[in-house]
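Excluded from the complex is one protein chain; the other protein chains are retained at their positions.
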Amino acid sequence: MIATLPPAESWLERFPLLVRDWITGHLPESLGWLAVSLLAIVVILAAFGLLFAYLTLAERKILGRIQNRPGPNRTGWFGLLQPFADGIKAVTKEDVVPREADAVLHFLAPVLLVAMSLLGLAVIPFGRHLLAANLEAGVLYFFAAGAATELAVFMAGWASHNKYSLLAAMRALAQLISYELPLLLSVVPVVMLAGSLSTTHIVDAQGGWTFGWIPHWHVLTPWGFAGFVMFMIAALAESNRSPFDLPEAESELIAGHLTEYSGFKYALFFMAEYFGMCGLSAMAVTLFLGGWQAPCAFLEFIPSYVWFTAKLLTLLLGFIWIRATLPRLRMDQLTRLAWKFLVPLTLLNLANAAFWSLSAGWSGPMHWVRWAIALTVVVGPFLLLGRALTAGVAPRTYRYA
Amino acid sequence: METPEQIRDRLLARFPGAQVTVVVNGSPSAQHSLLVDAAHGREMAGFLRDDPVLKLDQCSNVTGVDWPEKEVVETRKTTVPDPAGGTPKIIEEKSKRIEPGCLEVVYHLFSVALRHGPVVLRMRTGNRTDAVTLPSLTPVWRSCEFQEREVFDLFGVKFDGHPDLRRILMWDAFKDHPMRKDYVEPDDYEWEPTPHGDVLAKAKKHFPAPAAPAAAPTPPTATA
Amino acid sequence: MLGSGILQGLAVTAKNFLGSYHDPARYTTVEYPEVKQQLPEAFRNFPFLVTENATDPMGTLRCVACQICEKECPPQCIFIEKSKDKKPDANGKLQIYPVVFAIDTSVCMSCQICVEVCPFDAIKMDQVYEIATTDRFDALLLNREQLAKPNEYFHQIHPTEAAEVDARLAADRKAAEEKAKAAAAAKAALPAKPAPAPVAKPAVVPPPTAPQSPGPAA
Amino acid sequence: MDQIAPTTVPITDAERDELRRHGILLTGLEELYNWGRSRSVWPLNFGLACCAIEMIAASMAKFDIARFGSEVFRPSPRQADLLIVSGTVTKKMAPQVVRLWNQMPEPKFCIAMGACAISGGPFKQGYNVLKGIDRFIPVDIYIPGCPPRPEALLHGLVQLQEKMRGQTISGPDAPRHLRADLDCDCPIPEFGEHDLEPPQNDILFQPPASPVRTPKA
Partner (left out) sequence: MQDLSPGGAHVRAVHDEFHGDLLEVSMGPHHPSTHGVFRMVVTLDGERIVKLKPVFGYLHRNHEKLGEGTSYLGSMPYTDRLDYLCSMTNNWAYAVAVEKLAGLTVPERAEYVRVILAELTRLLNHTCLAGFLMQDCGCSGTPLMYAFREREKILDLFESLSGSRMMCNYQRFGGCRVDPPADWLARAQTLVDGYTAFLDEFEALLTGNEIVMARTQGVGCMSAALAVSAGVTGPALRATGVAHDLRKVDGYGVYPRFNFRVPLGAHGDVYDRYMIRVLEMRESVGILQQALAGLPGGPIMNPAAKLRGFRPKAGEAYGRIEGPKGEIGFYLISDGSPNPWRYRVRPPSFINLTILEDMCLGHTVADAVIILGSVDIVLGEVDR
């Protein structure tokens, strides 16, 4: 029965809409738009709140498994209640504001951070019919909201009146300036090829399959793959995740901008970090991984939001895996990586995408020429710039006495 | 490597006014040492470091030793021939004398380049109270920097020419030199579960423990 | 190539992640309160006093209050008061006994020197470690009654050492009995004093058999 | 442990579990609060000496303190719930430890891990060694040993969780920050010419009067 219906019309696919309509159906017509918006906010808050809770647990458990141990497993079944215990504790903990601190900014920073990192989620199409706000300039809106998060980190560091926090604030600003650029530049090709700043258009542009099993996702093109990798590197830096967690570098700056935060405010920071991570991953899914599109035609019966969630979780697992493996970069290396490596590569990638767009009509043997040129433009500069970046750094041989 | 006697002779030849004596070590280790006078200490150390035969480029260990003044009972035996022509009589004369105390700094020198050592260098202060200055060997060996600060901190030897002579282990306001043999530690033995010996004596001074003031507020958390 | 080292590292962590699900060498956790690690026989944590008879622990302490351990204890956490009178020990011989024998476990560093120096095999190392408490003063000062544990317990935690000790003590006892018998026989001829107390050697020095090697290079 | 026994808990754990099995959720605010904080004890990433290595070992793969939800060793005292004084507290360090304790937000707990932290341990005769951290800050759990095995630390943590579960939001057991009559801060000792001044906090440190206990029957 499912197979006969177009996938967009299937009952499972429309299920969230049905629920929404059922709820708003009880309300007068005039309040309908408000109810729909509020409902979207509540659903996003609840879903991402829950995702945040279990992401912390997943991170602790996966880190544990990578480190040959089980991780939290005693609070509730398999430790499933652990996030709630942490939450209860964080809420009931005493809130300390240092005497010398700027109390207003000290309070505003975590609130602003959470708010800003949530704003971006409004334009992510989580499914075929699931989108809180369909903005024409959705991508622009997302990055504008995201840029404010680093400001909040700076506020936190500045307001705490702690030397470590101050150092962290300076680091956060340097990081912000360095990584906004590659982050945005790696997105430009997508916008260029989709011809729209709207996230729904971008996802729609990636629809369809060649032979029914090769999706038209951007990541499967040379420029798209390069853009995806660079976007993810920049996203790691934007969300202050290892190996770019310099502002809260534990071994250097105690807890950086978080040093003077306790209790619920600290939990808010934690929450914001995960929201930011989720937001950027969701954006990466939207821009490069085909959004909610299924990877093969015959898998389309699985609802779109399931596909989106699966892709999102995969990226989030990647974040955790990288965190478990890599040490942290130094500040100057971080900025050098941005300016000397990512920015030139993203600019070249822009040209590459332009070429890809112009050569869309090539067929037959020219099809292979197109691929060869695009791959060369990706791999060649990567090797050259990579060598320049790692100049003077190499494995060594040692002599023996 | 040269014997301490040979080093002494060469040092005396090089520094005519200096005093160098070999202190014989009675233990099976037979690590004899050179006692040098403070006035020429630094020049001699520099010579030992740069001398091509010795090349003592590493000062491995610097430490202080406290020798408090002690009463030495010397027994002098004199044989008095018996005027009667019998066996000579042995008269024992006991004399007490106070051997002055001093603080001593010991340097263990090795050569990394020539792989030999140790040459043990000692310097002594005049007494334990006011004449406690010795030349710092930090300009000769960098490794003396912290170790001499430690000797200053724990023994109270003042090192002349040390770039940064401050207390290193104890806090700056601390007044005593705790490694001296006559150091009396602060008496904070209010209560010792199993006192004996010195600890018992100290603890007894505090018993019965003063009853807690009745008006005292309760402890912030219930530890019991 | 830039990134190859990072990918190699990611491979190692991935291997460990997967390995933790099937390879016991990569999943080493002992889930403590439920599963307890098997302690090695040699494990030591705080001393206890050996009594011969569990039913009369205070009457059959091996300790004769010689105070050697008290003197040798590096952190000085043992406190002994000798008795003024003598009581018969497990062998029926009259011995001084400790009136107070206290070990302050809040000071003890489990170095085992008391065990090594004890000539009577009276103090041995225990293996308990779950002794967290909320009160330092009352719970951590162990007195004679808390310290005394029967020889069977010693056999349970250190079977090899306990067997050695028992064999040695039995041999000593036998020797003492023979000596006493001889003394009795001699006493029949001439009144004499009772045999001296048997003195056992510390457990850990094996008998010398091979020639010595040169010591550490000077 | 007798002291923290169910005087404040109306029903025992076994009874509660029994009720749970029948689907009855007891969600008293107090119980929820105690459940939450006892399952999420984040220690301060703070090591002093030898015991710190065993503390690290307890957080490592073989013992894995994470199973109790406590692997989040926070480097900043502001986010920590538990101060594990792991190792010798010297007189030079003691003011810093008290300062750290004061910087921790309520409700906070302290474990004295190892002989040195409890009483100065083997080093107690030293001139620079504080004879027990309980002279300056209140200690909840003492774990003897030199150093205690990692399992002993886990055992101590379980004891602490039990103690937390017995506490109440109001009344004499309430956390300090919820009470107006108590000052949260412990006074920080100063460096004197010969010793710390004062050498102990007389309000906190009230040892029993007699040095040698009478043998218990």
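The letters A, B, C and D name the chains in turn, as written, and every chain counts its residues from 1.
Throughout what follows, contacts are C-beta pairs under 8 Å (C-beta built on N, C-alpha and C of every residue); 3 or more make two chains touch, one makes a residue touch a chain.
The structure displayed is predicted, hence computed values, not measured ones.
In the whole complex the chain that is left out makes contact with A, B, C, D. Screening A:Ala249, A:Met271, A:Ala338 or A:Val377 against the full complex identifies A:Ala249 as the residue touching the chain left out. Within the complete assembly, D:Phe123 is the residue of D:Phe123, D:Tyr142 or D:Phe205 that touches the hidden chain.
Of the options C:Arg44, C:Lys93, C:His155 or C:Arg173, the residue whose C-beta touches the omitted chain is C:Arg44. With the whole complex as reference, residues 2-6, 8-9, 11-13, 16, 28, 40-44, 68, 72-74, 109-113, 116-117, 125, 202, 204-218 of chain C touch the missing chain.
Seen from chain D, the chain kept out of the figure touches residues 45-50, 52-54, 56-57, 60-62, 75, 77, 87-88, 90, 92-93, 96, 100, 116, 122-123, 125-129, 146-147, 149. Seen across the whole complex, the unshown chain contacts chain B at 25-29, 31, 33, 57-61, 63, 65-66, 106, 108, 112, 115, 118, 120, 138-139, 141-143, 145-147, 154, 163-164, 167-171, 178-179.
Going forward, only the chains that are shown with their structure count from here on.
Steps from chain A to chain D, taking the shortest chain of touch contacts, total 1.
Averaging the CA coordinates per chain and comparing them to the mean over all protein CA atoms picks out D as nearest. More C-beta pairs in contact connect the chains of C-D than those of the other pair, out of C-D and A-C. Note on chain placement: the centre of chain A and the centre of chain C lie 60 Å apart, centres being C-alpha means. Centre-to-centre, using mean CA coordinates, chain B is 39 Å away from chain C.
Each chain gets a centre from the mean of its Cα atoms; for chain B and chain D, those two points are 42 Å apart. For chain B, the set of residues that touch two or more other chains comprises 193-195, 199, 223-224. Residue positions of chain A with contacts to 2 or more other chains are 67-70. Chain contact summary for the complex, chain D toward chain B: residues 3, 91-92, 119, 125, 127-128, 131, 134, 138-140, 172-173, 176, 182-184, 186, 191-195, 199-200, 202-213. If you check the complex, the residues on chain B that touch chain D are 169-176, 178, 183, 185-186, 188-195, 199-200, 203, 207-209, 211-212, 216-217, 219-224. Per the touch definition, chain D reaches chain A in the complex via residues 32-33, 35-40, 45, 60-62, 64, 66-69, 71-72, 74-76, 78-79, 81, 103, 105-107, 175, 177.
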